[in-house]
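Below is one structure, written out as structure tokens; comments come after it.
Note that one protein chain of the assembly has been removed; the remaining protein chains are unaltered in position.
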Amino acid sequence: MADKLNVIVICGSLRKGSYNASVARALPALAPPEMAIKSAPGYDKFPLYNADLQAVGNPPEVIAWVEAIRAADGVVIVSAEYNWSIPGPLKNAIDWASRVKDQPFKDKPVAVQSASPGLVGGSRMQYHLRQALTSIDAMMFGKPEVIINFANKKIDEKTGEIADQPTKDIITQQLAAFAKFIERVRA
Amino acid sequence: MADKLNVIVICGSLRKGSYNASVARALPALAPPEMAIKSAPGYDKFPLYNADLQAVGNPPEVIAWVEAIRAADGVVIVSAEYNWSIPGPLKNAIDWASRVKDQPFKDKPVAVQSASPGLVGGSRMQYHLRQALTSIDAMMFGKPEVIINFANKKIDEKTGEIADQPTKDIITQQLAAFAKFIERVRA
Amino acid sequence: MADKLNVIVICGSLRKGSYNASVARALPALAPPEMAIKSAPGYDKFPLYNADLQAVGNPPEVIAWVEAIRAADGVVIVSAEYNWSIPGPLKNAIDWASRVKDQPFKDKPVAVQSASPGLVGGSRMQYHLRQALTSIDAMMFGKPEVIINFANKKIDEKTGEIADQPTKDIITQQLAAFAKFIERVRA
Partner (left out) sequence: MADKLNVIVICGSLRKGSYNASVARALPALAPPEMAIKSAPGYDKFPLYNADLQAVGNPPEVIAWVEAIRAADGVVIVSAEYNWSIPGPLKNAIDWASRVKDQPFKDKPVAVQSASPGLVGGSRMQYHLRQALTSIDAMMFGKPEVIINFANKKIDEKTGEIADQPTKDIITQQLAAFAKFIERVRA
């Protein structure tokens, strides 16, 4: 057990019924045996990023989020796409973390997933997020991608569970490949 | 006077000493005679976007921001680049506005400027912002681009004024071209 | 008839059985009454772009392509996505055209469509193409987007015809909106 890869999952959407929150909750059961996945602390209490505020001191929620990322062997970000890009609240959290001393994404393996009711499944967010995280020296996992389109048909509205086997399969494949990636690239 | 193009400027950075705020303040004096530029209301009090919150009602700050955009003939966004992309707080504001009924960016002419102390002058933000605003049907102004690199050398730290004539010139050129663009494309 | 909008379609894939070629062939029948669509001349004989070659003179195929774009009221580009970006041959053609004196994309209304057997339907190409064409002052049409995913199931392999009504509908809607866009923005 001590040797399990410690992975945290960050959800890019704050609403209760979020498809991406549903996917995030499904990850632990789909992870390979050598990987343990738990939720990252919330970032919903972060103030809007302002360097003047940060100069006074990082809010405790920011510190908790940063420390959880720092302690993890890897991070999975499961996010909606807002307006063909990264949701503002998620980007705000990354902006806070990126300017903390010894920012936690450096050399951190990160995998990305997205779900949306639309045709392209939030994928446009993924390429912007890859670019943003590359700028802060994350080790971005490549493929397979997890892009869950028409999420309203693949996630059970009542239970919030993934009701589509191919979706579960691709997640399972990505997490297994991500485990190998972490082993390969971690410093 | 009644016929002047009514343009508002949105600054993408919230800190007091922001280079982009300095540029935003310089715009009215660099605008062509047929254009009047004033600041948009602030978005620094917006909560982090959450569809559950919005379902309860749009905060008054959001409504004020949306109405100012709606009333304008055009919008100039002057923004920093955070982590090779759009600053989280600015994206958060756009996310709120985009989901308001009759969202205000539809058919709205928008020009973009960026300033940063770095080599590429915040330009990576511009292409992500163009993509995000295209998704909500803004009419994106093309060129000339205003990309102010090494902003710490071009903006006077004490006065906050632009101290570089070529920078003023390209802004003047962009605003003049933007005025023509507004006349051409507005519905 | 004299007043019909003269639109040309450029296909981003050179293979005979291309899904995108199938879509391109379907466009004339889906255009609104006020728009006539015909194929652009080929770019398959263009040499690889080299400024030294161009300094000697533009090849006749390049000149023919450029003149067809220049003469058109609007351009529709229907393209595959190669490696999450613009196909090399199409980009090569655009590179040649962009450096011709009085390059033809300036102020030209351009709409984009993509088809692919994959999940995201070639959409990643669209955002790179939008960026490239914005750089040469094209007037990029926004939405609705035409993104044809799982194209192998929506295009009849034998006849090469679009066999999916929703796909035809979205193309019809885009072309109608593109006609309005051309009227609105053309100089």
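By written order: A, B and C. Residues from 1 in each chain.
Just so it is clear, a residue touches a chain if its C-beta (ideal position, glycine included) is under 8 Å from a C-beta of that chain, and two chains touch if they have at least 3 such contacts.
Quick caveat, the model's predicted, so the values are computed rather than measured.
The residue from C:10, C:132, C:147 or C:185 that touches the chain not shown here is C:132.
Residue A:143 is the one among A:101, A:143 or A:158 that touches the chain not shown. Contacts to the hidden chain, counted on chain A, fall at residues 127, 130-131, 134-135, 137, 140, 142-143, 184-185, 187. Those residues of chain C that touch the chain absent from the view are 13-17, 44, 46, 48-52, 82-96, 98, 124, 128, 131-136. On the side of chain B, touch with the chain left out of the figure occurs at residues 84, 119-121, 123-124, 127, 147, 149.
In this section, only the chains that are shown with their structure count from here on.
The centroid of the Cα atoms in chain A and the matching centroid in chain B are 29 Å apart. Counting partner chains per residue, chain A has residues 84, 124 touching two or more of them.
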